[in-house]
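In what follows, a structure is listed as structure tokens, so that the remarks can point back to it.
A single protein chain has been removed from this complex, and every other one stays in its place.
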Amino acid sequence: MYWNGPEDGARLLLPGYLGSALLAALMVALMLLCLIRARRGLSLPKLRRLPAVQVLEEMVGRATEMGRPVHMTPGTDDPRNPQVLASFPILRQLTLAAARYDTPLLHTSADQIVYALSDATIQQSYIEAGRPALYDPENVRFLSDNAFAYAAAVMGIFRRERPAANVMFGNFAAEALLLIEAGAEVGAMQLAATSNVFQLPFFVAGCDHTLIGEEMYVAAASVSGDPVLTSTVVAQDWMRLVVAVLVLAGAVLRTLAGPADPLRRWLQR
Amino acid sequence: MTLIARLQHLDRRWLYLGVLVVTVVGSIWPPRIVPRPSPATRAAYDLAQAVPPGGGVFIYIEYGLGSSEELDPMLAAVLGHLASRGARIMLAARSPESSQIAERVMTSVARRFPAYENGYGQTWVNLGYRPAPDVALRAATSGIGAAYNQVDYAGNTLRGMSIVDDLPVLDRRHFDLAYAFDSGDGFAPMIYYVGTPMRVPVAVGAISMEVPVLQPYLAAGQLAAVIGGARGAAEYEALAGQPEQANVLVGASALAAVYVLVVMALGNAVAHLGGGRR
Partner (left out) sequence: MRKDLPVWLGSLAGGFVVATRWFAWASATGLDRTVDRLIVASYAVAAAVGFIGLTRVHLRAIDARRPLWGYSIVLLVAMYGYAGLLFFQPASAPVPDWIFQNVMGPVFATMYGLIAFFITSAAYRAFRIRNAESAVLLVAAAVALLGNSALGTRIWPGWDGLVAWIMAVPVTGGFRAIQVGAALGALATAVRVLLGLERSHLGSAQL
């Protein structure tokens, strides 16, 4: 609600937001701590390798051998969604690999702003790889704002251009299954990553490799190769421990004290 | 080529043909299955039953034309039930598509209730849409008229409409129930801005695919009720004595479910008998 002023004295936070503000502040503090440690070269826990991320290079290699392009889509949402933002490091990595192997990379998007950002990322990545001539603006396509229209267009592209690898990294709605089956029909190797829990079952069942939930954010940080960024992933893990402790504490308190448990009342102040 | 080999390379169009046959047969001769109401649907029914005559209900439509077949009967059943209780219904939407759906369904329901057919602005109103659902709902908790720029779906002014004058703010004092009909994550702003801070009971009408995702919120008490998919709609129709529209869907989907199970079993049998090849 819009809060019109203090009835009970001055407040820093809006009513009911103490819990979420504290958790967010703790997360930011942990991230800053990890960043400082990384910048100073101090030790941090090592990240385990995500198998699905290692497969990116393999997918481009497969496409090269088959003489077919690679396709990537960041989903059907706009850059306000963190999942879309997380797709750009992957796009850069894919473009660098495509440049090394001299394999065409098709990129389709369902948002004009994502299209503009992706176009810049791809162009810059080809320059970074030392192959600026490989950049083809015709391979970066904005298809439609509407998810189903976008899916229909991608299905047509798959039929005509028959990509050998399909990377779906972002937020997807009901069109996810359409894209999966279209890729399967042309025999593409498929990697999917999303936090959209509605579509995860389809991706897990229908794709060769899947990154579930936060793994996509971890992948985005780890492919960058920047130790400063990967340090923030450690903060995520620590925060997850905090949440787990809170869940246990809340469960115990709720069992003992019922709906009037003090932790809940305090966090919702 | 052996049968197993043929099945391993089965043209998927045969499977599509099977879907077509099953859905056509199921639509023309739907098996009549009246499901027993689940606790979640019964909770939704009880919430509507608890709305007193003249009580306020805020209904947020988030789904588009793609989910219309599944959610329109559910929306119609809930609106019909609320109209039979004499509730005052405020409809709002996330997109132009959703607002037209809201208008279409409510207009058809209103034909059965004279107080609603002739009572626009008093017994019900369609506020139209405003993008950014979290912004719209947050603003509505401070002032509904201002949140929707003082105009309704058709561009008429909200000023002077008794329903808006009597129910100016989306809070517990004015509203007995809030509903979100959605096919994605549109229920979340309703919980964050209406359910938890304003303490208005929130119920969700969702497609069947969304029901598992709503379970944590239902278990935590952040959602008071969930009507899930065609089955939930059929259950609600039976409970509330509303015209049966979803029952056809339940019958057809039952046949389709059996078909999918058979296909799954066949695919597994072929894979394992054929040596695990795809």
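Letters A and B name the chains as they come in the text, with residue numbers starting at 1 for each one.
The rule is simple: contacts are C-beta pairs under 8 Å (C-beta built on N, C-alpha and C of every residue); 3 or more make two chains touch, one makes a residue touch a chain.
Only a predicted model underlies this, so the values are computations on that prediction, with no experimental measurement involved.
S.K.: Which listed residue, A:50, A:197 or A:253, touches the chain dropped from view?
M.R.: Going through A:50, A:197 or A:253 one by one, A:197 is the residue touching the chain not shown.
S.K.: Among A:37, A:100 or A:141, which one touches the chain that has been omitted from the display?
M.R.: A:141
S.K.: So that we can see where the missing chain sits, which residues of chain A does it touch?
M.R.: Interface residues of chain A facing the absent chain: 2-6, 10-14, 17, 20-21, 24, 27-28, 31, 35, 78-79, 82-83, 85-86, 88-89, 91-92, 111-113, 115, 117, 120-121, 123-125, 128, 141-142, 144-145, 148, 151-152, 160, 174-175, 177-178, 180-181, 184, 195, 197, 200, 202, 205-206, 212-214, 216-218, 220, 224-226, 228-229, 232-233, 235-236, 239-240, 243.
S.K.: To test your reading of the contact rule: which positions on chain B touch the chain that is missing from view?
M.R.: Interface residues of chain B facing the absent chain: 10, 12, 15-16, 18-19, 23, 33-36, 38-39, 64-69, 96-97, 99-100, 103-104, 130-132, 135, 138-139, 153-155, 208, 211-213, 215-216, 219, 228-229, 231, 234, 250, 253-254, 256-261, 263-264, 266-268, 271-272, 278.
Please note the rule applied: only the chains that are shown with their structure count from here on.
S.K.: How many angstrom between the C-alpha centroids of chain B and chain A?
M.R.: Comparing mean C-alpha positions, chain B is 29 Å from chain A.
S.K.: In their complex, what parts of chain A are in touch with chain B?
M.R.: Contacts found on chain A: 1-2, 4, 15-16, 148, 173-174, 185, 197-198, 268.
S.K.: Show me the residue ranges of chain B that touch chain A in the complex, using the header's touch definition.
M.R.: 12, 66, 138-139, 141-142, 171, 183-185, 193, 196-198, 209-210, 213
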